[in-house]
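Can you keep this structure in mind? I'll have questions shortly.
Of the protein chains in this complex, all but one are displayed in their positions.
Chain IDs A and B follow the sequence of writing; residue 1 opens each chain.
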Amino acid sequence: MDLAGLIAFNVVTGIAMLCLITIGLGVIYGMMRIINLAHGELMMLGAFTCVIATEAGINIWISIFVLSPLVVGIIGLVLERTIIRFLYGRILDTMLATWGISIGLTGLIVTIFGNNVRTLANPAPSFGIGEYSTSLYGLVVVAVAVGALGSLFALLRFTKFGLILRATMERPGMAAALGIKPDTVYMATFALGSALAGMAGAVLAPISGVSPVMGVAYITRAFITVLGGGAAIVTGTGLASMLFGTIDELVSFKASPVIGSVAMLMTAVVLIRILPTGITGRFLRRSL
Amino acid sequence: MTSHSLGRFLDQYRGAGSFLSVCLLLILVMFGLPLFVSTFGLLQVTILAVMSIFALSQGFVWGFAGIMSFGQAGFLGLGAYAYAVAVINYGDSTLAVPISIILSMLFAAVMGYFMFYGRISDAYVGVITLTVSVILFQLINSTSGSQYRIGVVELGGFNGIPAIPPLNLIGDPSRPLDQTGIWYATMGGLLLVYGLLRFILMSRFGRVVVAIRENETRAQLIGYDPRLFKLLAFVTGAGIAGLAGCLYVNWAGYISPGVFALTMSAQAIIFVLVGGLGTLLGPILGAVLIQWLINTIGDQGAVDPGLGLGIILVAFVLLFPKGIVPLVRAAIQQVLTWRKRNVGSPLLADADPLQSGAE
Partner (left out) sequence: MTSPNPAPARKLTPLLEARDVTMKFGGVTAVDHVDLVLNEVELRCLIGPNGAGKSTFFKMLTGQLRPSGGSIRFRGNEIGGAHPHEIARRGVGIKTQIPNLFDGLSVRENVFIAAARRKSVARATAIVDEALERLHLTDIAGREVGRLAHGQRQWVELATVLAQEPELILLDEPAAGMTKVEVERTAQLILEINRTHAVVVVEHDMQFIRRIAKVVTVFNQGKILVEDHVDRVLADERVRNVYLGNSISA
């Protein structure tokens, strides 16, 4: 019973983590159909911002929820204005260019901070489920994931900004005819996606450790979850995270984390083969 | 001969000419360099040759077959590990080399079947190749512990396999190659691969592969099965990358899971992009330039090479998507036509005297 509780908790946490890792990439993919291969590095920058800020004495929660998204959102904005916006519509070229940004950002951080792992103290205490103990921080992750998805849904559904986003997603030409500048929308979207990535990196920093090369582990998972999820931002990310997260955690528990990760990747490969446009390419197509 | 068939004839002649001159250059470098450079210097240069072969595998698969592989490092790594395991187990490199090539090709055949015989679009080929190379990395990286062994060889997890015997003369394990010998073997391999690819591209198979890249629908409507040709091209590229892996191990003396890393796949792509997509000389040039740059920057230690590499990749995607070799060729063409126009050479005029219809 205790074991079941622990596994359930791990599965839920795993899904939440995957959700957070993916959501920033999903926003950008859903809007502009580009795969931002620098996503992992944006998360890394968020984590680093958090570490540096807390080392400088700033409260960790402010670092995570205010500073990191702000800093990384601005960085994303700059990247979009200087590089990405020249490549819209060119899928392969954006993948290559963002890969270049990813390598460049990693190199930059290594040059400035050196290639070692820093730790961020876990702000949450551990708690017990029967005779197994785990960290309460898992609950924080779940809460943030739910909050992020929920806020995004609310933003898209209930706000004017969200309406503009959805209109531009569907028909940029028509939106332009109505006086909306798709360029500005893309810029805002990229900044939003970057900010979400930055926050995700910061939230996960206490559990994952922080190093310049940490982005690599994230990008593959985010990548396949976005493609597996399909074009609908909230539903796609949610459903794909549930599927992949569950498989990852269950197999990890049975075998090892590496095998779990491999199982998740292989599931993704098979899923994309069967549903080339992702889950929401076939089911729940009209959802957000 | 009309001006058109003369033009065509000269094209073929020019084609053969450029092939021979590149071969000549490679042979000169192969035998000439050891005369001028110390053994240590040869060591530095050998990796450039190895990376050239790796770049050619990406260049063929991407530039000619149109297959966007984001995970060629997977085949590099498979070839490397296969060689390492085989040479230590057999105590002789004679079989280890073909094993490294064939293992990569078999793996590519399975992957390729899955990808090309499913209805997967080109962009997803990139996704799947990337994901598989990451899977390989994670798997090999986790093989620490003596239970992970093939024959007598422990895979070693993130530490890899140390002290790998170099190539020996065919069939004679008592005569291993020294550094100069490995240089000859590597350059020989580069010459071989270059010649092979040239030959393939001139053959019917090669022409169909390029046609499929140009317009898959038309190739299908002529009766060619694009899935088969893409599969064969993909497998060929994997074999070349496997060979590069085998030679890589010989250069390094040891192997670690880093050979499967995403950065390795990225390097292959950068080599081809910078050098020139759609050419054979381009990948070689790109590999030599960029790998040299990586080594030089890496040596001075203050700035991480990744920074420069990233900037170069972005710059080339934005500004020079065709790469260096086509740019240079176009520039030479410009110079030649300028000279033609000013010097006057009616025989080589490529203007069409019969303008039919609006243009």
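One rule holds for everything that comes next: contacts are C-beta pairs under 8 Å (C-beta built on N, C-alpha and C of every residue); 3 or more make two chains touch, one makes a residue touch a chain.
What you are looking at is a predicted structure, and each value in this text was computed from that prediction instead of being measured.
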In the intact complex, which of the presented chains make contact with the chain not displayed? B
The one of B:Leu95, B:Val110, B:Ile222 or B:Ala331 in touch with the missing chain is B:Ile222
Residue in contact with the excluded chain [from B:Val208, B:Ala233, B:Leu247 or B:Leu262]: B:Val208
Could you list which residues of subunit B touch the chain missing from the display? 4-5, 7-8, 204, 207-208, 211, 214-215, 217-226, 352, 354, 356-359
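In the analysis below, only the chains that are shown with their structure count from here on.
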Suppose each chain is reduced to the average of its Cα coordinates; what separation in Å results between subunit A and subunit B? 34
Subunit B to subunit A touching residues, read off their complex: 68, 70, 114, 118-124, 126-128, 130-132, 134-135, 138-139, 141-142, 261-263, 266, 269-270, 273, 302-314, 317-318, 321
Where on subunit A is subunit B touching in the complex? 83, 86-87, 91-93, 95-97, 99-108, 110-111, 115, 216, 220, 223-224, 227, 256, 258, 261-262, 265-266, 268-269, 272-273, 276
